[in-house]
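Pasting a structure below so you can have a look.
With one protein chain held back, the other chains of the complex are shown just where they sit.
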């Protein structure tokens, strides 16, 4: 399934570190594997209790459609009926908003995604991208 | 319910072939019977893992309402409340976007639908239509 | 995600062939990848329309828990409350009955699962196992 716990841990830590460096609000960070299943998650102190679902929804959306959640967000803005039907087709588990960033390995294959929530969607995505890159992988935001 | 596995297989293969001839992104193709139930499905290498739900939603929508999913998409754009209620009434299994193409037999009876996803919706529909026609059946996109 | 469409097709065909060789009732066969997502599916003529869900539930259960669905069935018999909670925790998508067979590659890694339904559960599993083996992979039933 392509992403080790060791690597996932580094991504989570580097993303949280990026959040602190950027002076963002408390973040929650998930790493899902290439099948959209949770590998690791951490929620910073001060983050609200529902942040797991949001982080998961962003990362899950990215992996299931093979594009970053920001792009899915644009599709949902341009075609609201498509956004609504995606939510429904995936049992409400898709969050079509920036912050779900694809993780690719050196061959360019998708090995999972990071999902970040807590600050503005664009800041969430920036922190996620920084986290993936500092872990030595390619991120697609 | 009117569509044999043998015929469904031909449709899947011809649709995938059409995708390759048109140089489209990796496609996922479903054939559902006249009751909207899965008869055959194939997902090409490189397609994201959530493509089954999208292909199914397009084909299911077409069969359940008896019109191609592109027409349902137009209805959802013109009357968003109707699109939303379709999602709810069909337990989230309807994707009102082009790519769900009705299959008719020689008598003009609907025997099922093909659902395609992977490229733009219009290209998905074009590949589906080509697949149905090359299988010697009539498609309504 | 470890299983190509080409390989999945071979497994489906070999499993259906095994069913015919064993003189079983019409079968439905799914191949899911290592994340539990549909790669290929075929339903033989004469099979009832709800067979997709059953085939999927067997294969999905095997992949999500990393053991063949027959073993999950035994757990559900010994501890019914655990079987019930599995159904619920996985949104009703788990079928804890024989016929969901793990697929391993040469390194022994799980690359997906086959799910078969149509005859007795034990026959379903036997056909699945034969299909995986004839495709040159290791099956765990």
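The chains carry the letters A, B and C, assigned in the order they are written, with residues numbered from 1 in each.
Operating definition for what follows: contacts are C-beta pairs under 8 Å (C-beta built on N, C-alpha and C of every residue); 3 or more make two chains touch, one makes a residue touch a chain.
Quantities reported herein were computed from a predicted structural model and do not represent experimental measurements.
Shown chains touched by the hidden one, complex as a whole: A, C.
Only one residue from C:63, C:76, C:98 or C:129 touches the chain missing from this view: C:63. The set of chain A residues touching the chain not shown comprises 1, 4-6, 8-9, 33, 35, 37-45, 49-50, 52. Touching the omitted chain from chain C are residues 34-36, 63-67, 79-82, 84-92, 110.
To be clear about the criterion, only the chains that are shown with their structure count from here on.
Chain A and chain C, compared by their mean Cα positions, are separated by 31 Å. We define each chain's centre as the mean of its Cα atoms; on that basis chain A and chain B are separated by 30 Å.
Counting partner chains per residue, chain A has residues 34-36, 91 touching two or more of them.
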